[in-house]
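A single protein chain has been omitted from the complex, and every remaining protein chain is retained in its original position.
Chain IDs A and B follow the sequence of writing; residue 1 opens each chain.
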Amino acid sequence: MTDRTTTPGAADSENLPRKAEGRISHGDVRELRGPLLVMGDVAGVGWDEFASVDVAGRERHGLVLEVDHDLVTLQVLEGTDGMAPGNIRVRFAGQPLRIPVGPGWLGRVCNGRGEPLDGGPPVTGDTTLPVSGWPLNPVHREPPQEPVLTGISVIDALTTLVRGQKLPIFSVPGLPHLALATQIAAQATSGGTAFRVVFAAMGLTHADIAYVRDRLEERSAAGELVLLLNAADDPVIERILTPRIALTVAEHLAYTEGHDVLVIMSDMTSYAEAVREVSAARREIPARRGYPGYLYSDLASLYERCGRVRGQNGSVTIVPVLTMPAGDITHPVPDLTGYITEGQIVLSAEVAARGIYPPVDALSSLSRLMRSGAGAGRTREDHLDVAAQVLAALARARQAAELAELVGAGALSETDRSYIAYRGQVESGLLNQGHDELRSLDDTLGRAWSALATLPRQELTMLSTEFLDRYLPEGSEAS
Amino acid sequence: MATLGEPQAGTVVRVSGPLMEVDGVEGVAMLEILAVGPQRISAETVAIAGNRATLQAYEYTGGVKAGDAAVATGNQLTGLLGPGLLGQVFDGLMRPLSSAPLWLTPGRSTSEEDPGILARKWTFVPSAAVGEQVSPGDVLGTVPGAGSVEHRVLVPPGISGELAWLASESQVRALDPVARIGSREVSLAERWPVRSARPFRDRPAGAVPLHTGQRVLDLMYPLARGAAAAVPGGFGTGKTMLLQQIAKWSDADVIVYVGCGERGNEMADVLDGLSQLVDERTGGKLIDRTVIIANTSNMPMMAREASIYTGICVAEYYRDMGYDVVVIADSTSRWAEALREFANRNGDLPAEDGYPANLASALAAFYERAGRVTTLGGRTASVTVIGAVSPPGGDMTEPVTTDTQRFVRCLWLLDRDLAYSRHYPAVSWTGSFTRDEEAVGRWHTANGDPGWAKRRARAASLLAEADRLGDLADIIGANSLPGHERMVLLGGRLLRDGVLMQNALSANDGFCSAEKGAALLDLVLDVVDTCQKLVEDGVPATSIEQADHGPVLRAREETGPRDAAAVSSRRAEIVRGLEALR
Partner (left out) sequence: MTGLPTGADATLAPVRDSLRAAALATVAEIGHDARERGQALLAAAGREADGIRAAAAAAGEDAARSEATMRSARVRRQAHETVLTQRNALRLELQEKVRVSATALRTDPRYPDLLAGLIERAHALLGPDATVTENEDGGVTAEAGSRRLDLSLPTLAADTLAQMSPEVADLWRR
């Protein structure tokens, strides 16, 4: 039924005139509960079908969650506020939600349902696609291996992002995760080419949204940015749709138009809360902290839409941003995200308190795909070993620092003291940088070597003699 | 093929995600597959009440309506077992993905086999003799060129008698007959319901270790062939990396890698990696001994539930040919979640964390399909099961982790602190266990390494002692400890960094032979002994600590993967260097 070459689920039937059945509206309201609307006396409606809900002359939208004989349960994206059994007319679309796709999205600013906020007409395209997407056959996936250079040292050096990867930013409220995400969006290149950026905002404050728009102004003006904005005071349930629209647009730009697309989704915690709200209204049995048991699969249905396809240009790279409630990394949202994504970039209040931007906790952060995206032939021959050594030494430095707090720096061995000096050098020389400072990879790795040079040479056991001779700065402590 | 009755059509009355209820299907049996709706998506019968059946759909049910038809197929979920499995990738329902389109849309029904698979011709080479009495498990012939092991065509379970006819050497397709036993025809490939265990004769006593090539496992927590191991670990602890290393390097004949609710990029990576690596034993590629079952996290959830059984079923098929098979399931937690998701939608009473009450028995039934057996044909063979567990929030007290621990012989617990300090594989030496250490020790004694058990015991006590002293040193500072204790701390570090750590990316270190592993451990233990003697003789602990231990720590990287001799040859020079501190 589908185009088997490029576009997910591009069916022949989609552009046919809507059948007159679509003009039938239903008014037999059986129940309103939370975001849910139960309609009776309905026949021929399929699961996951899209519906428009007329509430006293204003249009809302719904998705079918359950079909039971002639009863249909819908979740209303705009919420059920103000709805009453007498003022509701529901029309079913006859199929799951599809959106138009194509370059018409570039340069546009829309709300969380994809409706224009920029004064323009609705986005159109020659093709429509179902927003839920289809699973990409893993056999057709190309393992991601081309590095993305963000110009941000801590990421490029220690948690290299790879084209087609999903790498989230874990943060806590108050830290500059949006600054980091927008800096990545503004600076990232792969093989010298910039990305098309699709930014899905879910539950962000208007101040945050204004910040994102200003920072990415140039990308937007150049027609390289799609903004989908669901603000904190916008309908909650709509957030369930926002990332799906973003990813559907991104997949088409990537696999049909051949672009490298970066999708930033923030804040996934707000998204998950919307999922939880629907689940609670359905009285489903929760798994952990009230979140439904299917949250893993639900999140996976978003994050897994990243990737590269064999024999085709284009890629989808996903950077979800989420704030960990109470900074708890074991909270279901970061936990399940971490199980699905290929690593994580963790921001820490403690690092931020030492005045470092971006405040990345390098030891808790990880890019699983770095091993295939960095090193000889990808970035630089010494990259992986340098990263491993920098991190191992940081782990040791952390121990030394903890010990120093207990027994005093004076009681430390000379080696331990050199580790503490090393940590200072890593933080000020390598990790800390400006909000719009773009560093080359050679600059970044040079800074890493300078920091390592503060350690005695025999401590650098993860680096080969060859690399030490070639890259370790002359006249350092270590030589 | 299990025929369960005449096909019947019922009517869908309820759809809620993967759960569907169908009216009017008298005669449908539990586990029977129905084809639902215009796209004929596959769904399995999981409950029957009167003439109403509850189904779990193996595809996305978007668009399925109340009133759609549901047609009984008369079959259970079966796998087509024959040549052509090795080197290929299948989904959870054993449909080939290698020939499937880029986007996996519903409507690829289980009832239609891949025409490519059915059309492909294989050379059948007969080896039995017409007129013989044959029984299940006897070899009828072989199929060359079907992967890196000899593909044996066996008399299927349940069929015995006189071999009335046997095909001569010829080109045959999967479903073509190759033999007639009594009045029963046997085809090249057979169908088997994946949820049913394939029969075997018995389980012989004794343990033979599976060599994984990963030192921390082989030296400290060895796994016997036919046993089950679980690998619990929070995210980022390197679970998948460890499993991939085992898939690459363990000395099994066949690997079945089940990607159950995990990442698509990872499956691509496994496929890519195994396709490039050479199998030292055969000269072919490692992929040729591997079957991949991929049901990634965004593929339909209920097919994920089935994928575990599909994997085991394939493994048992090769076991019956006489091979040692390893099934790697990543991750059993995602499988358990699929069970939970469906039970909840079905309104079942939940037990702990929302999981159904039969979680423990379902896990037990899965792990119990592991075993070292005498097959029906009299060969000794095994299915070893290694299951990853992904505890939510790293909580080792959650139901899947705790239940799993009861049913496995080995637990390789991955520790987040080790992983964060980039100690890989991050197998914890405080939480891991093996129940087969004595049996494996006896095997090593009988096979040329009588020192195995003693070496393991010394390493374990050194680790424990170093941990204890490390905690103490964190409070009072290492410099305040007496010299011999500081040597224990040093020894612990050398053991951890020089032996237990292993660089999966390194050509020298990614795989480690049993002999090289033993040599590395002996080297560290000798160095520790030397250091202790030096301290006793009055050499200051600080100068020993600050000596260059690089030659010990780099030995694993700087010597070939099987080069035990090169490791041992370092010993004299290293000890001489230490003695020079006097």
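By our rule, contacts are C-beta pairs under 8 Å (C-beta built on N, C-alpha and C of every residue); 3 or more make two chains touch, one makes a residue touch a chain.
All values derive from a computational prediction rather than experimental measurement.
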Task = From the touch rule at the top of the page, work out which displayed chains the omitted chain touches.
result = A
Note = Missing-chain contact among A:G125, A:P325 or A:G446 belongs to A:G125
Residues of chain A in contact with the chain not shown = 15, 17-28, 40-41, 44, 89, 100, 103-104, 106-107, 116, 118-122, 124-126, 214, 217-218, 220-221, 223, 436
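Note that in this section only the chains that are shown with their structure count from here on.
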Chain centre separation in whole Å, for chain B relative to chain A (CA means) = 31
Remark   = Residue positions on chain B within touch of chain A in the complex are 13-17, 39, 60-67, 89, 97-98, 100-105, 107, 234-236, 259, 261, 263-265, 267-269, 271-272, 294, 296-301, 334, 337, 340-341, 344, 350, 353-354, 390, 392-395, 420-422, 473-480, 497, 505, 542, 545-546, 548-550, 553-554
Query = Once bound in the complex, which stretches of chain A touch chain B?
reply = 1-2, 4-6, 8-9, 43-49, 65-70, 95-96, 130, 132, 134-144, 164-165, 284-288, 293-294, 296-297, 300-301, 304-307, 309, 330-332, 335-336, 338-340, 342-344, 363-364, 366, 368-369, 371-372, 384, 388, 391-392, 395-396, 399, 402-403, 406-407, 411-413, 415, 458, 461
